[in-house]
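Complex shown without one protein chain; remaining protein chains in place.
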Amino acid sequence: MKTLRNPFFLFGAYGVCLVLIALLQSVQLALGILGLGLISAIMALGINIQWGYAGLLNIGAMGFAAIGGATAVWVAADPVPAAWSAGGADLLLALFVVLGAVVIILVLNRVMPSSAFQKICTLAVGLLAFVIARPLFGKAVEAIEAVDPALSGYLGGLGAPILLSWMIGALVAAGAAWVIGKIALGLRADYLAIATLGIAEIVVAILKHEDWLTRGVKNVVGLPRPVPYEVDLVEMPWVLSLSNTLGTSADDMAAILVRLSYCVLFAVVLLALLWLSEVALRAPWGRMMRAIRDNEVAARAMGKNVTKLHLRVFILGSAVVAMAGAMLVTLDGQFTPGTYQPLRFTFLIWIMVIIGGSGNNWGALLGGLVIWMFWVEAEPIGLAIVSLLVAVLPEGNEIRDHILGNAAQMRLALMGALLLLALRFTPRGLIPERQVDTRGR
Amino acid sequence: MQDYANAALLLTNYLVVPGIAYGCQLALGALGVTLIFSVLRFSNFAHGELMSAGTMFAIFATWGFQAMGLSFGPVPTALVALPFAILASIAVVLLTDKAIYRFYRIKRSDPVILLIVSIGVMFVMAGLIRFLIGPDDRTFNDGARFILKAREVKDYLGLSEGVTIKTSQAITVLVASIAAGLLFWFLEKTKTGKMMRAFSDNEDLALLSGINPERIVKLAWVLAAVLATIAGTLYGLDKSYKPFVFQQLLLPIFAAAIVGGLGNPLGAVIGGFVIAFSEVALTYAYTKFLAYTLPPAWVPDGLVQFLPTDYKFAISFVILVLILLYRPTGILRGKTL
Partner (left out) sequence: MSYLKGEGMTGGYGGADILHDCSISVDKGEIAVIVGPNGAGKSTAMKALFGMLNLREGAVTLGETDVTHLTPQARVEAGMSFVPQVRNVFPTMSVEENLEMGGVLRDGPLTETIEEVYELFPALREKRHQHAGELSGGQRQQVAVGRALMTRPKLLMLDEPTAGVSPVVMDELFDRIIEVARTGIAILMVEQNARQALEIADKGYVLVQGSNRFTDTGAALLADPDVRKSFLGG
């Protein structure tokens, strides 16, 4: 049992599985699993910072990943000048009205004594801003979405390198996390859970329905890449000679090289984050966070501003998740709001953190890699098992058709069962948190 | 004058009637959440799926009755099937409690752990439900469609607006009132109900008084299953049954429970109506209403709508946030930690 818990053994086993997939299925698939596994590991790291360090229950990872993804569009997509000239002015005006109203309300709240009259004024200003801004906004949206709707119909992005969006996405998400944290932190733990769940749904709804922003469900495709394109690679002499030596086709070689370079990029980010997290965890700050998690009352009694510290951790973790979200869109080269499902983007990450070992960064990393592999491979394996099971039923049997038709739904149940089993039997995860006595006796 | 009568009818038809029906459904859902919270002290994220499971059982029973050639005239078969569905749901919750939740209760785990466990349960249930009945949209209301048709009202009153009341809406209000009434009677008047309230009020003292905790917990699950099955079936009759809808219903239901005051049954009912009416009123397009009430020159063109229906659930969230900011314990005071 002890060797099973050895991190080197666990990571080694993962490596072996990856090599097996490369040999049995294909190298591209293995590298694809590794790439998405690395991104998942970064998301798991972000959630682990919140849950493992501070006990904050964020079940809105999906929302932050989507914010990161949308930022990739805003940063990297080509700008659409026609859309800006069609509706930009009205849009900015509407934005200006709203911002003005916010400023007025803030000033009002500061200057006037708290009273019913003050509340009425606040409400009146808000309503007035709505009445002015709403038609402006409606007109702007209509104009923007009318610009070449088949290809753009949105404001486009800045046309900047997509790698920038990894940082900017994290910053945007940090801002969103600040707002949510201000509201929901310091209240019951359940409220943060519900608030994050809600905000995630709202973020995705906005990205799906506001076509002028990110084209909604029409998707943004063809985002520029940070790595070379396959079509260019196959022209390169060194690629050709490499594929000759290894005995693969040039096309395959190019695809492998592209995936490999993505993996390297992701691994660099992951290692940097991991290093930072480890340093933070060992620093007095990390010890304090865990002390607060283990005994919040005592920490408050010692005069720590727990809510403020929690807010910082919440922002940090959300920013990391958003960074991974931007990386995911970079890898895909497209932004598809319809694919943001809570199961895939929130709960899968939670399973990674809990199975990997909450509170341990290496655990989160391992959980991210392993669970992603399981997620990908569970489908063909599960389908194979189900087909074997129903083989006893005759072809064309109604029950057989029903089971085969709905077998994919079982993935949901399987992942849930995995979470329950992990919570029950290895609540501390594959690589448990190193026990440091934070109680300070 | 006629214009104002028309405007009033318009609002009744599109705001009041649907709002009441939806409010009843949310209130029943929120009651279940609040009961589990006050007795087991965690937010049960699997409650939406419990509603879904109950509805699925009701649909299966309906199909069974239909296969036997039974029909109940204007009453939807699902209503007659309800008791069977409730029994099945009770079996499901008691089994889940025994197999999963009980372990953490005995260990006296933190409520947050139970919350995460309930998320696991939610996914297992969601997967099984979609596997059993399939992910498609289903209508299973085979009763009379309407109690009151807009046309009849129009003809009778001689006005251009009418009010439609669907059978499902009337049934919703009736069944929900009976269920909520029985629940409140049980909690207020019966010895067991009082024991349940005592347990929720002060667990340690309840134990010192000799109240059996396992019995109270089982009872809470049974009540939650009953309420969830009724709520889900009524919602399904009124709209349609789509398994994935229940994951989205979770937000308004929790919002209702928290807005009213988590752990407070009366608050859950109030919260349900607050959320339902806000949702309906803020996504309704008031163009026609304004055309009746304002002088023609003032009537704006285009939809006069606060929010598109796509953002329906954002409303429950915003109300939730406002309550959390200004009155964290809810309208009627609930429990806080």
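First chain written, first letter: the chains are A and B, and each begins at residue 1.
Just so we're on the same page, a residue touches a chain if its C-beta (ideal position, glycine included) is under 8 Å from a C-beta of that chain, and two chains touch if they have at least 3 such contacts.
Since the model is a prediction, treat every value here as computed from it, not as a measurement.
Chemist: Just list which of the chains on display the missing one touches.
Modeler: Computed over the complete complex, the missing chain touches B.
Chemist: Where the complex has a chain not shown, which of B:9, B:53 or B:195 is the residue touching it?
Modeler: Looking across B:9, B:53 or B:195, the contact with the absent chain belongs to B:195.
Chemist: Of B:70, B:99 or B:205, which one is in contact with the hidden chain?
Modeler: B:205
Chemist: Please give every residue of chain B in contact with the chain that is not shown.
Modeler: Per the touch rule, chain B residues meeting the hidden chain are 191, 194-195, 197-198, 201-202, 204-212.
Throughout what follows, only the chains that are shown with their structure count from here on.
Chemist: Report the inter-chain centroid distance for chain A and chain B in whole angstrom, where each centroid is the mean of the CA atoms.
Modeler: Once rounded, the distance between the two centres reads 31 Å.
Chemist: Note which residues of chain B are touching chain A in the complex, please.
Modeler: Result: residues 42-43, 45, 100, 103, 111-113, 115-117, 119-128, 130-132, 134-135, 247-248, 250-251, 254-255, 258, 262, 302, 308, 310-311, 313-314, 316-317, 320-321, 324-325, 328, 336-337 of chain B touch chain A.
Chemist: Show me the residue ranges of chain A that touch chain B in the complex, using the header's touch definition.
Modeler: Contact set of chain A toward chain B: 55, 57, 59, 135, 138, 183-184, 187-191, 193-195, 197-199, 201-202, 205-206, 208-209, 342-343, 347, 350, 354, 402-403, 405-407, 409-417, 419-420, 423-424, 427.
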